[in-house]
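Note that one protein chain of the assembly has been removed; the remaining protein chains are unaltered in position.
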Amino acid sequence: MSEPITDPVICPVCGKKAKTGSAIDCARHMFGTGDKPHREWVNAQGLSFIDLLIDQATTPGNKSYQILAEAIEKARVK
Amino acid sequence: MEKRLLTLNVNGQDYELYINPKTLLVEAIRDHIGLTGTKRGCDTVSCGACTVMIDGMAVKSCSVLAMQAEGYRITTVEGLEVNGKLAPIQKAFIDNGSYQCGFCAPGMIMSAQALLNENKNPTEWEIKEGIEGNICRCTGYNSIVRAIDGAAKGKYTEAKS
Amino acid sequence: MINDFNYLKPGTLKEALAMYAEHEDCKVICGGQSLLIVMRQGMIAPEYLLDIKHVRELDYIKFDAKDGLRIGATTTHRAIEKSDVIKKNYPVMVSMENKLASIQVRNWGTIGGNLAHADSAGDPGPVLIALKANIKIGNATGERTVALEDFFVNYFETVMDHELVLEIHVPVPEPKSGAAYQKFNLLESDMGIVAASAAVTLDGSGKCKDVRVVLGNAGSTPIRVKRIEELLIGKAYDENLFAEAGSMASVDCEPVADIHGSEEHRRHILGVLTKRMLKQAWEEAKG
Partner (left out) sequence: MNKYTVINPHSKFTVLNTHVHNIDGVAKVTGRAEYTFDIKLPGMLYGKILRSPHPHAKILNIDYSRAMEIPGVYGVVTGKDTLGIKQGIWRRYKDLCDEQILPVDKVRYIGEPVAAVAAITEEIAEKALDYIDVEYEVLQGVYEPLDAIKKDAPEIHEGFERNINVTRHIEWGEVEEAFDEAEYVREDWFKCGGQAHMCMETRAAVSSYTPEGKMTIYSSNQSAYYMQALMAGVLGMREGDIRILAQYVGGGFGGKFELDGAIFCSAILSMKLFRPVKIVYTREEDFIATKRRTPMFYYVRTGVKKDGTFCAREAKVFTNGGAYTGMGATALYLTGFFHSFPYRWKGYRYDGYRVYTNTLPSTSMRGFGAPQAMWCSEQQIEWIAADLGLDPIEMRRKNSHYEGYEVPGQATIASCGIDQCYDEIKQWIASKGTLPANRSIGISACGFMSGGIFNWFDTPYSFSSAVVTINQDGTVELHVGAQEIGQGSNTTMAIICAEALGVKVGDIKVHSGDTDHCPADLGAWGSRQTLMTGNAVKMAAESAKKQLLEFAYAQSGLNIVYDLDIKDGWVHAIARPERGEDFVKLAKKAIRGKDGQRIIGRGYYTPHRKGMISPAYSYMLQGVEVEVDEETGKIKLCDSLTAHDCGQPINHLGLIGQLEGAFSMAAGYGYLEYMPYEDGKLMNPNLVDYKMIRATEMPPANIAEIDTYEPEGPYGAKEAGEGLTNPTAAAIGNALFHRFGIQMKECPVRPEMILNALKEKKEAQGK
């Protein structure tokens, strides 16, 4: 199991706290919401929201969520 | 096109109608005579919701011109009940839960009654064949088969005192 | 919606023929079980509709041990199915009729109407052709009899030239004859996706004296597979031969693909049915 999170990640777009507070949960939230502001934020990180989404759906595993989670972490550090 | 006068005998009553000859029997029964118990569920003689009895035989009333039914005895679901007393097949349907939404029930009951008219002791398979022309989307048919079987065995016939 | 038409209701055959002669754009209705559907779809919109359902002269089933079976055109499917004389002499017709459609349709629909409609998926065609039936047709100027095999011309088209179906004649089966029919469908009394009928007559030694295989919904008309006749006549019971006959049937047909099966699938099933029906008819012929 993952470590307990002391500094929960909040969504950089809408400020929603992810369920467990992890960046990957935040990424799930962003994909799940998928509205214009969230999509635009992802695209602004140099990623393609829609390509990540389609990759997530057409390849086994969880790669797209991980990529987005990394981007969220990176944006937090900034 | 020339409108035609015809007399239809429905449930023992003569009705005089003045109609376009293309009028289907089901339209005459529902729209002209006003007996709306008989339903319609398709346009391809597939579903059996419009089944009535013509001289005791099950026929789909959407597949017959009203003009063609002149001179026959037509029975609809409304004609089974006598003075508020339900026919055994109707009681059987209630007792076995053989309808749900009820939309197919009038046609189904007419098929069932017609089967019992000509076959007093139908086998399970004969019952199924007898109602094969009627679609029921709700019940899965087995409760209908049980009802017809029960009615055939006299379970719903009142003893004469 | 059905287009408007003028309705003609003759009381006798003579009247019917006269009325039919009088009106060119006239369609004949009997049971109407198929006709009213296509009229509702607007595919047929005649100016006159001639209703012969009540022409009682054409409602009969007669059997004579020499002449065979004669069925009037307005005889219902249900009457054929319930006829003792047909059950006894032509059992395949009863089993075919029994699965022709729902009981309601069989109660009102007629044999003449069915054949005149000339639906390639119709059940009586293949069976009656296998039984070497003839059909009597006619109009006010005269009557003629044609072999049912030659009656169907194309999808929904027959040799009739403004004529009515009057009678179906089925010869008396020779001794040691058997016939079988089966359609492939998904529901018990549904139309056939494809169908096959076989009639077999054996000689004294149990060899095939005569055989006919007729396929249903395998092309624009019922298809008689003559190669099978050449293959089997003179031969003894042999299931390998039936299989070979099945292969011939799958080749000698022209089925059309639709959502219920590809052409290849239909050919395959026709082969299987042919094989099975030959076996069944042969066994019946053995008695």
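A, B and C label the chains in the order they appear, each numbered from 1.
Definition applied: a contact is a pair of C-beta atoms (placed from the backbone, for glycine too) under 8 Å apart; a residue touches a chain by one contact, two chains touch by 3 or more.
The structure presented is a predicted model; accordingly, all values stated were derived computationally and were not measured.
Among the displayed chains, contact with the absent chain in the complete complex occurs for A, B, C.
Screening C:Q33, C:T75, C:T110 or C:S189 against the full complex identifies C:S189 as the residue touching the chain left out.
Looking at B:V26, B:C47 or B:A152, the residue that reaches the missing chain in the full complex is B:C47.
For chain B, the residues touching the chain absent from view are 30, 35-44, 46-47, 49, 76-78, 80-81, 86, 90, 93-97, 99-106, 109, 124-125, 127-129, 131-132, 134-146, 149. Counting the whole complex, the residues of chain C in touch with the unshown chain are 1, 184, 186-191, 258-262, 265, 268-269, 272. The set of chain A residues touching the chain not shown comprises 1-2, 19, 28, 31-32, 34-36, 39, 49-50, 53-54, 56-58, 60-62.
The definition used in the following text is that only the chains that are shown with their structure count from here on.
A separation of 69 Å divides the Cα centre of chain A from that of chain C. Put simply, the C-alpha centre of chain A and that of chain B have 63 angstrom between them.
Here the spacing of chain B and chain C, counted between their Cα centres, is 29 Å. Chain C meets chain B in the complex at residues 2-7, 9, 29, 31-33, 36-37, 40, 49, 51, 53-54, 78, 98, 101-105, 107-108, 187-189. Chain B meets chain C in the complex at residues 1-2, 4, 20-22, 24, 43-45, 48, 51, 54, 57-60, 62-65, 67-68, 71, 111, 114-115, 129-130, 132-134.
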